[in-house]
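Read the structure below first, then the notes.
Excluded from the complex is one protein chain; the other protein chains are retained at their positions.
Naming follows writing order (A, B, C, D and E), and every chain is counted from residue 1.
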Amino acid sequence: MVYVTRRERFNAAHRLFKAEWSDEKNYEVFGKCSNPNWHGHNYELFVTVKGKVSGETGFVVNLKDLSRIIREHIISKVDHKNLNIEVDFLQDKFVSTEIIVKSIWEQLEHQVKLLGAQLHCIKLTETENNYVEYYGE
Amino acid sequence: MVYVTRRERFNAAHRLFKAEWSDEKNYEVFGKCSNPNWHGHNYELFVTVKGKVSGETGFVVNLKDLSRIIREHIISKVDHKNLNIEVDFLQDKFVSTEIIVKSIWEQLEHQVKLLGAQLHCIKLTETENNYVEYYGE
Amino acid sequence: MVYVTRRERFNAAHRLFKAEWSDEKNYEVFGKCSNPNWHGHNYELFVTVKGKVSGETGFVVNLKDLSRIIREHIISKVDHKNLNIEVDFLQDKFVSTEIIVKSIWEQLEHQVKLLGAQLHCIKLTETENNYVEYYGE
Amino acid sequence: MVYVTRRERFNAAHRLFKAEWSDEKNYEVFGKCSNPNWHGHNYELFVTVKGKVSGETGFVVNLKDLSRIIREHIISKVDHKNLNIEVDFLQDKFVSTEIIVKSIWEQLEHQVKLLGAQLHCIKLTETENNYVEYYGE
Amino acid sequence: MVYVTRRERFNAAHRLFKAEWSDEKNYEVFGKCSNPNWHGHNYELFVTVKGKVSGETGFVVNLKDLSRIIREHIISKVDHKNLNIEVDFLQDKFVSTEIIVKSIWEQLEHQVKLLGAQLHCIKLTETENNYVEYYGE
Partner (left out) sequence: MVYVTRRERFNAAHRLFKAEWSDEKNYEVFGKCSNPNWHGHNYELFVTVKGKVSGETGFVVNLKDLSRIIREHIISKVDHKNLNIEVDFLQDKFVSTEIIVKSIWEQLEHQVKLLGAQLHCIKLTETENNYVEYYGE
């Protein structure tokens, strides 16, 4: 079993807030991340897959394919977008980094299987000081 | 003459567009950066000042002071904000990185003088692939 | 189960040596790290916690709280300090990176529980070429 | 159990291709990585070992020793070399990153044991966007 | 005058040697960089241009255009190539980093002018420890 990781990047706007809370409550819990006029990040997405090394290609997966499915199913939908408003797989979800990584996992799990490998980890870096990881369970 | 650089960071939303242009023209020139629902970045701001080394303190400027004026005059106004809407020193300006660095220069030039040094360069990194520098002229 | 990591930094002096050994033996085992006049590092501390994502906040833990306990229980005690002399939770301990991570774990394990999560990993980077991780067992 | 990681670097040329395939088939699968005139990378190798912390030295392993065996058994053989042609432990192997990490594992597993620890992970970074990890099984 | 920098990357093989020298002389001067079987690097290319900020677009140059000319005139020719053999603008040249930056300058100077700006600096990073800059004179 070998683990292969591909990094892709996207720049997006978002806001942490709950509609059912007052502005004060939102600010108390989410601080400046609740700014009504949005803020944004350069997100770094690390997708790790695992599998056996193919005797034919020497690869777990061809990185061209791994990159392609990440771009098609994730990056094209989130890059230069507003995560609260414009992303189909985040509709009606709260856009904390925790919930984003779980949502990305759902989008990619089957696609990675189609490449003959298994999704192992979704890691998302929001700033140089914070990142979140999800292993599917 | 010694040059001292302090890095500070901020996360903000913005959008590149001109109100007098059609959406098509905006998209043609600014691409996905013109997204009406905004996008955002982790900006890295490098402020370089120059001056003589003080015989008293061994400093050109005390970094505590340099950091303080950057935070007070810039970071507190742009961090977790929308650069198109919420920043006093960017009002009615187009928020390209080029114009942001010039605007930051204007905010800091006098403040650095009050510390006994001279502003030398404002550098702003928008992504790991792009940055802009301004030397005041 | 989602994993959330917060990075904090500190700059400290230390020295690797055993009082019961001769200077020669100390130098033979610890090399220049045994320098009697100390040396120092920019340490990077990565604290990873795990837990369920709260339906209320969308968080495993609020990063403001995670950052606060790391600063209060660790950074305020080690930043710009001498690790051999000044740190209460390192008293009478050998200050190898291995022992520091175990000691940091002891300081934070209960504090993370009070936030409703579980401490998963303490990682400490001493230089760009070396880091140590501890998972509590 | 504490985990200690040492990074070492090497710069090498290589090429992905299978002699039994046509040039077209090689290009189709391996793309520009199959260039007959080679290309190359700055590889970053992260070797993670695990073990108990010695009561005598405060170390899992002395990093001087860990660095020495990595340099002696790996770096001296691959740095500024052609991975397809010149490396004894890669002879007759396909030089994908997946197969390189498994081959490095075989070279180091016993050497780490001689230091009194256990090899835990071989991680190899090929570009800032790709890396591969192997845990020995 | 504002300065705008774009980073692009390429991975290439090369070798430092002079045909008119013996292998011994080549090794004495160029060390392991003279390895007859080549070695390689992940090169990072920083292209800095300068100019006035356009009242129309808020840009010195549109980064899409700057990126396009770098990719068309440089990256497409050097990425996953052998710098000694395959690059038209390096034919019959010695491929030290010094000479590569001068050659890249020659390729881009006119192209940058066509974008309405002025080429200011070509910087090429060979490893994390070495880089070379050329300002055109």
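Keep in mind that, in the parts below, contacts are C-beta pairs under 8 Å (C-beta built on N, C-alpha and C of every residue); 3 or more make two chains touch, one makes a residue touch a chain.
Fair warning: this is a prediction, and the values are worked out from it, not measured in the lab.
**Student:** For the chain that is not shown, enumerate the shown chains it touches in the whole assembly.
**Tutor:** Contacts of the omitted chain with visible chains: B, C, E.
**Student:** Could you pull out which residues of subunit E are in touch with the chain that's been left out?
**Tutor:** 16, 29, 31, 94-99, 101-102, 128-135, 137
**Student:** At which residues does subunit C meet the chain that is not included here?
**Tutor:** The list for subunit C reads 9, 11-14, 32-33, 35, 37-42, 79-82, 85-86, 127-128.
**Student:** What subunit B residues would touch the chain not displayed?
**Tutor:** Spelled out for subunit B, the touching residues are 1-8, 53, 57-60, 62-64.
Keep this in mind: only the chains that are shown with their structure count from here on.
**Student:** Using the touch definition from the top, list the chains contacting both subunit A and subunit E.
**Tutor:** B, D
**Student:** Does D-E or C-D have more contacting C-beta pairs?
**Tutor:** Looking at contacts between chains, D-E has the larger number.
**Student:** Cα centroid separation between subunit A and subunit C, in whole Å?
**Tutor:** Distance between chain centres: 29 Å.
**Student:** Could you list the positions in subunit A whose residues touch two or more of the other chains?
**Tutor:** Those would be 128.
**Student:** Could you please write down every pair of chains that are in touch?
**Tutor:** A-B, A-C, A-D, B-E, C-D, D-E
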